[in-house]
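Take a look at the following structure, please.
For this view, one protein chain was removed and the others were kept in their places.
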């Protein structure tokens, strides 16, 4: 099932540069692993902001929570979640 | 280029039923035409609300405005637009 | 799976009394049917407001949307949905 | 009587890890004690956020305040309280 | 127990004058009855607004809801409720 | 004249414990002195929050400002002030 | 004593033109009477909006409420009131 | 001097079509006259909304108010005004 | 021309006392100089808050910005500016 997730990252500007770089690299690696597994179905940058809009395909809300709360940047994120479903006007049979 | 659009429909509950049905049918037809053309790339229902989250692939902001302002339900919509771009962590080469 | 739903009902104060009564009776009947089926797991009144806090146990976001959008008072409701899951500190094994 | 409580925890990301772990363990122990006593009737995680939705069954607003203000994480919480009562459409005789 | 209630009245400016006067008179009568019974403990006007701040002394949230929802102006009110309790710095032994 | 004051205290969780205790003791002493003088007419805790709702009986807005700005916790408070007056439906002759 | 009042007027655009003109003329007359009496000390238009910022010099919050609630446009206004006092950095001895 | 003005138009969807068309034509004519005179220096559509962002070059706030309040669609607009000035990093000598 | 300015000062409670005192003394001196010059026409304290409401009489928005941005407390202020003009109902010929 699909969830629409908007993540805004609030890293403190004075964080140690090396630590910030490592956090971002870890975040990228985990994000790409989840994308390859099909869990993180879409990932877009919101132009002009350190934020993204994502669509997750998970088995349950608990699955979603596990995935999000284990992201390396999670402690620095404001996260907004909304449940999605197929729209009656969609030309597709599934929820793509 | 991609725009993230959230549309919330506020039809007056006492609108003439036939007129409401016709508006919704026209909206569905135009939405499906735009989906088939690849302009309305994604369309999801937000669970529990008369609202959708959509991703449009258009040539310019002007193109986006033309498409949205000609939707039959546009006069009844609250619309929020945000420009998207490829995320640096995406596993894809394009903006899918 | 569980969803937390807050419904605020905005019936126009000058609605025909008979129509309002019928809408409320229909809403009550459907609500009780869903409660007996286990779909509408909890239903509480928010003291002092024409609003409720509910917990739904559904198969999917799509199931939730079908249930909510078919409520007789749905066109008059402001609805806020949040996905719930078992809390790690819960003393229960399931999501009760 | 029932109160609906939404708690959002804002632990500073740079808190000493050992201290954070001890605070969370203390919080969990007190939460489970209150759950076993029937005071903390429901406890759910809001998917994707370090926050919960809870229902407390207490003797009075003063009782509720005592319970909440003694939680180990209380100084780090944003708390929203709303009084609940049995809904007229409930199929139960009490406030479950 | 005490609840702090803020009521903002939104009567449509074009309501029939006689009906508005009757509603207000009925509201005043019921308010004064509840004040004499000790249920509506305090009632103040917010200067410059058609709104009041009140303190109710009721037996339960359900009691509060019954009282508020039967006010003649309730369908035209925005109501905000907060549970109060004795403050640890109060010089009184009770919740006055 | 009466003013309705809502104070929310935001003490930093990592404030030195002794200093916090002294600030709170000073605040309590000054609050009780003002209560005994009749200036701080009502003081209630908002259940579940480090906040209070108070009613002050002062000679002027300047008097109110002097009283509030000299509270030991004032630098840590968010304060919201509203002017009150006797309500036309009150059963009392004065502003109690 | 002084109160800062911000009034935003929301006349329905389709109000009968004659009635709107009469309301505005009555409002202007009462406003000018109050200005001449020194009660309505300052009156400024907020550029670009049907709204004003005013300073009233009244005897009490009750006086302020009487004045505001008798304005012909009061039923169409959103009103925000704040109590003012002399600033410690003012070069004047009074509250001008 | 320059003012940044954001106008959101809220025409009722059920307004008589002919009257709406006349209002819009009158608005366009007045807008173009003001643009030719250099008063309405910039006018852009916000993509996806019935709203514009404009920059006015006027002699005073009073001038701005006269211009805005005489627009045919003014009674249907929500208007937000902000004063602009030359930015210290601008490469131009004036406020273009 | 006139601008309505609301300034809220957010000095960190743990700022060095001597530095805070010096900042406030400098602010007071500059404020009084500007008042004597007629630029800072009105200055009022908002009762109960570390905030003021002011009216400035300046030559242009640029002049206003220069004045405000050079205040010693400017880096600690949240500032809200609105342009004012003479109200059509004012009994005065100018903008007092």
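The letters A, B, C, D, E, F, G, H and I name the chains in turn, as written, and every chain counts its residues from 1.
What we mean here is this: a residue touches a chain if its C-beta (ideal position, glycine included) is under 8 Å from a C-beta of that chain, and two chains touch if they have at least 3 such contacts.
Here the structure is a predicted model, which means the values were calculated and not measured.
Across H:23, H:62 or H:83, the single residue that touches the chain missing here is H:83. By the touch rule set out above, chain H reaches the unshown chain at residues 2, 4, 27-28, 31-32, 35-36, 42-48, 52-53, 55, 82-91, 95-96. Counting over the whole complex, chain A has residues 11, 13, 45-50 touching the chain that is not drawn. Interface residues of chain I facing the missing partner chain: 3, 5, 61-62, 64-65, 68-69, 75-76, 79, 81.
Everything that follows uses one rule, which is that only the chains that are shown with their structure count from here on.
Note: centroid distance chain B to chain C, computed from Cα atoms, is 27 Å. With centres set at the average Cα position, the gap from chain A to chain I is 44 Å. Multi-chain contact residues of chain I, defined as those touching 2 or more other chains: 2, 45, 47-48, 82-86.
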